[in-house]
Structure formats: C-alpha cells, structure tokens
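For this depiction, one protein chain was excluded, whereas all remaining protein chains were kept in their positions.
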Amino acid sequence: MNEGEKKLEWAFTHMKILQKIKDDFEKRKPFKGINIALSIHLEAKTANLAKVLKIGGANIYVSGSNPLTTQDDVADALRNFGIPVFARRGEQESEHLENINKTLDVKPHIVIDDGGDLVHLLHYERKELLKNVIGACEETTTGVIRNKALENAKLLKFPVIAVNNGKCKHLFDNRYGTGQSTWDAIMRTTNLNIAGKNVVVVGYGWVGKGVAMRARGLGARVIVTEVDPIKAIEAYMDGFDVMEMKNAAKVGDIFVTTTGNTNVIDSRHFELLKDGAILTNAGHFNVEIAMDELEKEKVSKREVRQNIMEYTLKNGRHIYVLGEGRLVNLACADGHPIEIMDLSFALQALSAEYLLTHQLENKVYDVPEEIDIKVANIFLEANGIKIDKLTKKQIDYLTKPH
Amino acid sequence: MNEGEKKLEWAFTHMKILQKIKDDFEKRKPFKGINIALSIHLEAKTANLAKVLKIGGANIYVSGSNPLTTQDDVADALRNFGIPVFARRGEQESEHLENINKTLDVKPHIVIDDGGDLVHLLHYERKELLKNVIGACEETTTGVIRNKALENAKLLKFPVIAVNNGKCKHLFDNRYGTGQSTWDAIMRTTNLNIAGKNVVVVGYGWVGKGVAMRARGLGARVIVTEVDPIKAIEAYMDGFDVMEMKNAAKVGDIFVTTTGNTNVIDSRHFELLKDGAILTNAGHFNVEIAMDELEKEKVSKREVRQNIMEYTLKNGRHIYVLGEGRLVNLACADGHPIEIMDLSFALQALSAEYLLTHQLENKVYDVPEEIDIKVANIFLEANGIKIDKLTKKQIDYLTKPH
Amino acid sequence: MNEGEKKLEWAFTHMKILQKIKDDFEKRKPFKGINIALSIHLEAKTANLAKVLKIGGANIYVSGSNPLTTQDDVADALRNFGIPVFARRGEQESEHLENINKTLDVKPHIVIDDGGDLVHLLHYERKELLKNVIGACEETTTGVIRNKALENAKLLKFPVIAVNNGKCKHLFDNRYGTGQSTWDAIMRTTNLNIAGKNVVVVGYGWVGKGVAMRARGLGARVIVTEVDPIKAIEAYMDGFDVMEMKNAAKVGDIFVTTTGNTNVIDSRHFELLKDGAILTNAGHFNVEIAMDELEKEKVSKREVRQNIMEYTLKNGRHIYVLGEGRLVNLACADGHPIEIMDLSFALQALSAEYLLTHQLENKVYDVPEEIDIKVANIFLEANGIKIDKLTKKQIDYLTKPH
Partner (left out) sequence: MNEGEKKLEWAFTHMKILQKIKDDFEKRKPFKGINIALSIHLEAKTANLAKVLKIGGANIYVSGSNPLTTQDDVADALRNFGIPVFARRGEQESEHLENINKTLDVKPHIVIDDGGDLVHLLHYERKELLKNVIGACEETTTGVIRNKALENAKLLKFPVIAVNNGKCKHLFDNRYGTGQSTWDAIMRTTNLNIAGKNVVVVGYGWVGKGVAMRARGLGARVIVTEVDPIKAIEAYMDGFDVMEMKNAAKVGDIFVTTTGNTNVIDSRHFELLKDGAILTNAGHFNVEIAMDELEKEKVSKREVRQNIMEYTLKNGRHIYVLGEGRLVNLACADGHPIEIMDLSFALQALSAEYLLTHQLENKVYDVPEEIDIKVANIFLEANGIKIDKLTKKQIDYLTKPH
C-alpha cells in the first residue's frame, strides 16, 4: 500500500457513517449510469467519498477545489482505484482552472461542488453541458452564497442542495471542524505558543465561533471583529473582546479570517500590524486577506519556513502569511478531522442520491430533514450513544393546546 | 425609598436600553389611551418594564406569572408608582389564577404574556375581552409553543409577537440569562460545591446549552440528556457526556430540567436517584419534574433549608427539590441578570408599540429584524463597543454573482 | 428545629469527612479536659466543627472572626447545643474585639484561629493565658503570615499548625472555595450579568487563580494585576490580560482583591474608576480596598441595595462597594461551599488533636502529611472515587538509581 492509500484506509476506518452508506450503495448501486463531477479539496476524506460514489455505480471525475490543498499521494491512490483525477498540489491558477474544467468532461448528471466553481463554470462557460445536469450538492457557505445569488438573479439552471446548510454539516464542520483544524495548522506550521497570544478572529459566524472557542481552549486571549451587531453581542457575552478591525490590527499576534467575505484585512490595516503579526485565513477563498494589495505594498518577501511567507513593509515591520492566504487548515494541514467530514460527506452521498430520486425545481434547497436525522442517528450509534424518546404524554404536551 | 424601590432603581441603573426607550416614550407617549395587561415574573426588572410602559402613556395592570416568583417589596414599589398589581409570593394556585384573571380586567388592547396564560385565558375564559385586543407579546419558549398550537388549530384570535424568538432575547436570555441565574440560585440555596459534581442537564436547547456551559465553568462534570439526535451530537462535541435519563438518573448529583416539556423526570426515575440527589427546574412550568407523582410516591417530606424540600422515598433514599420544582432562578433567586432582561424587555416595549402601528394577521410573528438590530446597537453603544461596517466592495461581493 | 439548626443539619449532611471524625471522636473523647478557643467566621460549617470538638470532649468557647460574617441563627443553634458564643452580626469594631477577647476566657489549651487575632491577643494583651496554651491551628494565609512574622521575630510562644498550608486546605479552599463563593456573593448581591464584564482580579495566588477561573467560567473577560513576575506569566499563559492597576482601574467593571496585602486599591485609583465600577474583596482583612481613604475622598454615600454602598466621588462618578470591603463571600453570602470546608475543618480537627499528642517547638508547622493523606482518602471514598496504587516495579523505578 502506498502512503496515499494508507491515508485513505486510516481515514475510512474512522468514517463510520460512510462505511454504512458504502455497504448499502455496494448492494443497491444507486448511481449506476450516472456521471458525477466532484471538485473538493483533495485529501483522504474526500477521496473516500469519491470511492464510495464509484462503488455505488457512478462514473466519477475528480479535481481539487484549491491549488494548494491537493495531496498528490491521495490523488494517486484515487487513480489507482480507477478514478480520473485532475489536480496537482501547487498547480498555477490557470492549470487549476483547466483542471476543474476537465472534471466537467465527464458530462455530469450530478455535480458535487465546493465553493461554487463547478456550478459557475457550467452556467457561464460550459453551458452546453447544462442539459445533462440533474442537480448539484454544494459543500460551503461561500458556494451557497454564490448559488443563491444565481437563484435570486433567476439564472440558476438546476436544483442545488445546500449540503453546507445541513445541520449535520454546518453545526459541526464549520464550528468543530474548522475550529480544530485551523489551530492544528497554525501550531504545526509555526511551532509557536498559543497560550497568552492575542488572537483576532475576524467574523463570528459558525466558523468564527469554532476558531475562537478553540483559541481560548489553547489559552489565547481572543478578540472578535464583526459587522453584525447581534453576533457582536454574542462574542461579548462569550467573554471575548469585540472591537473594530482598525484597533484589533494594532494588538493582534495571530489573525484568522472567517467571514466568507473579501478584503477583511487589507491595505487599510497592513501598516497598523505589529512587527511579527501572523495572518491566516480559514474562509473558503483567498480574498479575505487582500493578498493582491499586500503584494503591491510589500518592500520584499521571502519564505522563512515551510508555508510561511515573510512580507517586509515600508514601515520596516515584518508580517507573516501562512499558506498564501488560502484556507490554512487545508493548505497547511490535513483539513477537517476525519469524523467531521464523515458527517458532511454522508450528507453529500445521500443528498446526491436524493437529487436522483426527487423532482426538484431550479432552486437552492436545504438538506431534507430526514437525511440529517438519519446521518445523526448513525453517528450516535457508531459512538455508542443512546438518547431518550418522547413519550406519548410528552408529544401531546408539545403539540396540543393547553 | 423602600427596599423594593431600591431594587427597581438599582436595576434601572443597569438597564441602559430601557433607559433610552423611556426617554423616548416619555416624549412621545405612544401608549396613550392603551390598556395593557402584563403578567411576568414580578421582580425588579419586570417592574421597570411596567413603569416604562406607564410612562409611555399606558394604563397597565400587572400580575405575576408564577406563584413563587413574586417579590412582594417590588410589587409594593409598583403600587406606589400607581400601577395596580395582583400578586403575592406564595399565593395558592387558585389565588394565582384569580390574580392573573384580574389583570385582564384592564380590558387590554395589548397583552404582555409570559408562558401563555393570559392568551389562554382570553381564548377560553374571557372571550368577551377578545374584541379589544390588538395583539400580544410572548416572552417564553413555552408560551410560543402554546400560541403556535392555537395558531395551528386556527384558533388564534389576535396577532402575537414571539418576543422569545427575537435574537436579542433567545440568543441571550435563554442561554446567558438562565445559564447564570440557575447556578446563582442553586449555589445560594444549597451552599454546595459545584466543582466535581455530576450535573445532569435535561435538554440541550438554548437554555440547556447555557446551563451546561455555566456548570462546566463552575467545575462540574456535565451529563446531557436529549431526544433530538442532532442536539445530542452537539452536546457530545461540546465535551459533555450524553446518555439516556434512566442511566443519568443513577449518577447525577444535581439535575436541571430545561426542556419546556412535561415529565422529563418522573416516576420512571425517582427510585433510581442517588441518596442526596438534588432536583431543580429551569423550564417555564413546574411540570418538568413530575411533582404530582413525587408527592404520591414519597414516604415523607420536610423542609430542610429555605427553598429545599427533602423527600424520603420508599427505598429509604432522600432527594431534594428546590423551589417546589418551579423555575429555580426565579423561585430561589432574582431571575435573570439585569442586563439580559434589559435586552428582552427592550424588545417587549418596542414590539408592543409595533403592534399598535402595524396591521398584522392572527398569527405568531417573529420580532421584526429592525427592532432586533435597533436594540442590539443600543446595547453595544451603552457598553462602549464599536464594530465594523461592510464596505461597498464587500457588499457587492456578498450579493452579486461572481 | 429553628432555621439555624436546619442550616447546621444541612451542612453536616454534606460534611462526610467530619462525620467520620465525629463518630471516632465520640468514642475516643480525645479532647476530654481540654479547653478550646475558636474564632472563625460563624456560619453553619464552622458551627459543625465546634460541635464535633465538643462531642470529642472539649470545653469550647466560640467567637466570629469578622463583625459582618456572623449568622445570628447559627450562633443561636450553637448556644442551644451548650456552646458559649460571643458574636453578633454587625457588631461594632470595639464589640467585636471584646467578643474575641471573651473567647479566651475559656483559658484555652488549644486555639483555633482565623486570621491570627486570637494568637495576637494572647501574645500582646492576654499574656497571662500563654502558660496554658499547648498550641494553635491557623486557618488563613493572612494568619500564617502574621504568625510567621512572630516566629521570625522570635516572639512566638507556642507551636502553630498552619492548617492553611495543608494540601487539603490551600489547594481547594483558596482556589475552589473562594473561587465559587465570591461569585455566588457577587451575583446574589448585584443580580448583574457577569458574562462580558471586565473583571479585574488583584493578585494571582491560589485565591486569585480560583476567582479568575470562575469569572471566566461565567463568561467574564478577566484582567489580572500582580507584583510577582512569575505569577504574572502564569496569568498571561492562562489567557488573561495582565496590566498595572493604574490601567486596569480605568477599564474594570468588577474588581476582586485577593492579595492578603493592604491598599491594593486605594486613593491612587479611586478617581480612575469608571462610573458604576464595583469593588469587592476576597482577602481576609478589609484593608485591601482602602475603605478609610475612600471614606475621606467621597462626596457622599448611601446604601442602594442590601450590602451595596454607593460612593459618589468628586469627579461625579459612582462606585459601589459590596459588604463594606470585607470578604465578600462571607459578608454577602454563606462562605465557602460545604464540602470545601469539610476538607479544611477535617484538617483542623485532626491537627488540634495532633497538638495534644505531639511535643512541638514554638514554630509554625505545616500540616503533617499523614493527616493530609488521611483526609484526602476519606474524601475520595465518600465520593465513590477509586485510584491506582503504585506497583513494586514502579516504586523501584521511582526510587532506585537507573
């Protein structure tokens, strides 16, 4: 077994839900005759999703959703399993786009997307393929925002299931998954002490909540910046400092952007940063830290350690960017913990099948509750957890006037 | 100034949002000619809401929403301010019902309800008053459930604003408010050490999350019971033990029920409890712990300390119930922290005015977002917190296809 | 049973270690013929210690160690049990001193002291009694510091066991006991929300660590001030802000002094405080907040709620002092949790007997390790906890050269 195959096996050992689904798909072959284009950060867990879909009968092409998050040994393992893979770690932006494009050559009936790139391409550049598409599943907040923008503009040409919005996804992946893996990445890349550091978490959505929670768990002092007054009060009540970025910029030791938005740290802030400040991004796209503006403003740059780029500014200060401002948990580590992705990918697999078996409109749908409940119950069972059931009396109490 | 008036003043000093609203109402008198029936746990914060509504022009009658949560000195202070109050701490169930009923004698245009009793009475026993009613505001999850049951049964006769569902309410009151005040109550009533105790939190909604979070913050080991598999996974990922009540019953030292449901601890469990187990309820009604069943099963009972009733069971074990199984933070302490109620009651005041100025259907409405945002912004300002604003570029990024 | 007796019974139910010791003392009567003077904050737990010593044969006189911490119903319960008590809540300073003095009229063989007042009196004002004294047990850091000052000055006239330094005392009482009860007191006295508040903890010894830990557990943002650079780094690594008091004074919402020192908040700071700042003390003496200086500098003062005094300063700001600057957990609540005092008072009881059965020099002694271990093991057993034992192989590994 090569290193990539070992990674797949280790991950699959801990993907208890996907194991169950695999056993079921193996018997039923629900994707027989179905072409699937899948573009997700290419590491061991994703690879197992691709394998399970193929085992379920699908003809599947795979690419990575980010130039810096592909693990080449994993890609090889997938190729050994007979799945065409178009991805290479460190591919240039143009090669990356080309690779995503190639995934669509499978002429997909189903699209499994991460960030909305496949859906975007289908709507703007590969329109000839739209007629085959039954629907798509989208993994991220960013992608859902993009898809909804299409829907609102009446441009969406097939149904999308917002897997990201599934409870078994967004309640766990964005919070516990990114929360843990962001710090895994920062620690292994920098070897710095987190305890006592001023950590600035930009945005207090689910991802920000998770990143802040784990930062505190590691002993950091956490500062939150927000644009939403209610989330700001949540951060305040959770015991974090809340301030404007222009002030946070001056005191932060480590920054983590989690907004899904653009330019949350940009030329308004670079010169305010302390010497030695570390910038990382946990959001989907590498636009949260305005890398383009930083490249223009810098005096010089050099790689000082693997995945750490030092930028020297005009004021003489040095700032450090991890993983080129791409999502740090994937660029500098192995992405979400396995069990978290097991929850997400179980939703993906079952949502993909749902698209086949239901007639849906060209809208963005939430994950059907039945799928969420099913996945949750398998998770609990796999972890040996039993919960209570409502009694007849309790159901009446909750549902009848009294 | 008597003790009750001191309490009101101390509370009002810390109700910065209501202060602003008072200043505004004082000028505009939006409730001129409006009758309001208000039934909420009668302590200093509620009293300030009543005062502000009266200052805003209302003719207001007040009762307590629970026989054990009225503070008599506060009631007196309100009477001194010229507001009729029908409530007495320790009133019998029949007197309590009578008192709530008397509140309705104001012939309310607006109802401010807490648990749904006023709305219930209006629909079933005081139907003759329905014609005057413009609408109601409901403070609790329990009340909203009851009102929705009415709505679903097509029985609801006026619009209800579910103040409970306002972000500035349920995100803070149910979690931080009940979280803190439940433990305030348990500590002051028992003088027991919380650190190291096995605390069983029944239900992992917002209230349960808050109670569990603060239990951990006090050093307890927390066990969660749930009926919803997804909330069960949340509790698991938050690092709590999750188990069925029949097992939790055997190991718990302190129990807190937070479900809004009935009989979550009942005759199925009493005999399983450890000698010395302490039962408390943080949900709205005193049905979560089945006090009626406990009364039947007990061998004897006696009060062993203020607000602590000892029940001796057939198996010889003693179990302790705080505050008669009524919501412990109000029965055994002063209810939610002041600033939390400031958020809730600001929503109440503005929602009550909203009912007057908008034509609504006979449905249960969420709090209008504009009210939530307004209240949140006043809170931030009062606490000296500034937050960021989206730039033009960021708004475009979030809203336009790309 | 009166209210005080109920309190004693409730407490004793949860003092599992003292129960065991009582059973043993009842049989052996180790204090037969022994006079004991005991001066500790007079509430239910202390009263049980006094009872157990009397049951063990002692002739015991009791006073309170602080004018504001005596609970009168508890004092009555003790009198009903036949123990002379010299204490009254709210006694003036002169009456307090007189009362402490009266305790010594028992002509003590053993002194059980809390803060060093009895020992001080014996050395400076009641020297004629010194000849009877076999030794003393001291409960607090403050008292131990005073006793050591006597020892260092070669003035100490009998052995003192520093019960405070016992592991079963200082590791739990100062940290978990004060940590919890300080916040119990602040919450019940103010009804304010702790989450989000800036809490300034003055001093980061065991008490400060406990107070800070629980403040965070309640959602506060914690600032620590220190004079010891190593403790300052500990606070920093624990994720707290560390700053000089002159800066902390400007941002704190609630202050808790925990240093055992004098004037840690004084006229250098009062005018810097925010309007509404709340000052509390968790250290033994009411000198940490310089109440004398505050009285001089104030423009006016008034009680705004039970146990809350409002001071108006020249700059027009209001600051609030809880419980007259005396230790807030006793002045405004019921002191340490019962189980914590059970550990401390078990050490007291066994240390008192140790003084009788061992020939000691006129020094300050630590609690003998055998007593600490004995008490710890009873605690574990009472809580159903089993721990491992070293194997022969492990003992060799730890003790022999290799």
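As written, the chains take the letters A, B and C, and residue 1 is the first residue of each chain.
Please note the rule applied: a contact is a pair of C-beta atoms (placed from the backbone, for glycine too) under 8 Å apart; a residue touches a chain by one contact, two chains touch by 3 or more.
Just so we're clear, the structure is a prediction, and the values are computed from it rather than from any experiment.
Chemist: Based on the whole complex, identify which of C:Ile55, C:Ile145, C:Val251 or C:Leu360 touches the chain you can't see.
Modeler: If we include the chain that is not displayed, C:Ile145 is the one touching it.
Chemist: Which listed residue (B:Ile83, B:Ala220 or B:Val328) would be found touching the missing chain in the intact complex?
Modeler: B:Ala220
Chemist: Where the complex has a chain not shown, which of A:Arg305, A:Lys386 or A:Lys400 is the residue touching it?
Modeler: A:Arg305
Chemist: Among C:Thr262, C:Thr312 or C:Asn362, single out the residue that touches the unshown chain.
Modeler: C:Thr262
Chemist: Can you list where chain C touches the absent chain?
Modeler: 145-146, 149-150, 153, 155, 167-168, 171-172, 175-176, 225-230, 232-234, 236-237, 242-245, 260-264, 287, 343, 372-373, 376-377, 379-380, 383, 385-391, 393-394, 397-402
Chemist: Please give every residue of chain B in contact with the chain that is not shown.
Modeler: 193, 195-196, 216, 219-221, 236-241
Chemist: By the contact definition given up top, give the residues of chain A that touch the hidden chain.
Modeler: Touching the missing chain: residues 3, 6-7, 9-11, 13-14, 44, 176-177, 180-181, 184, 187-188, 190-196, 214, 216-219, 276, 303-306, 308, 333-335, 337-340, 383.
What we mean here is this: only the chains that are shown with their structure count from here on.
Chemist: Determine the centre-to-centre distance between chain B and chain C, using the mean Cα coordinates as centres, and give it in whole Å.
Modeler: 36
Chemist: On a C-alpha centroid basis, what's the spacing between chain A and chain C, in Å?
Modeler: Computed value for the inter-centroid distance: 52 Å.
Chemist: Please set out, as single numbers or ranges, the residues of chain A touching at least two other chains.
Modeler: 236-237
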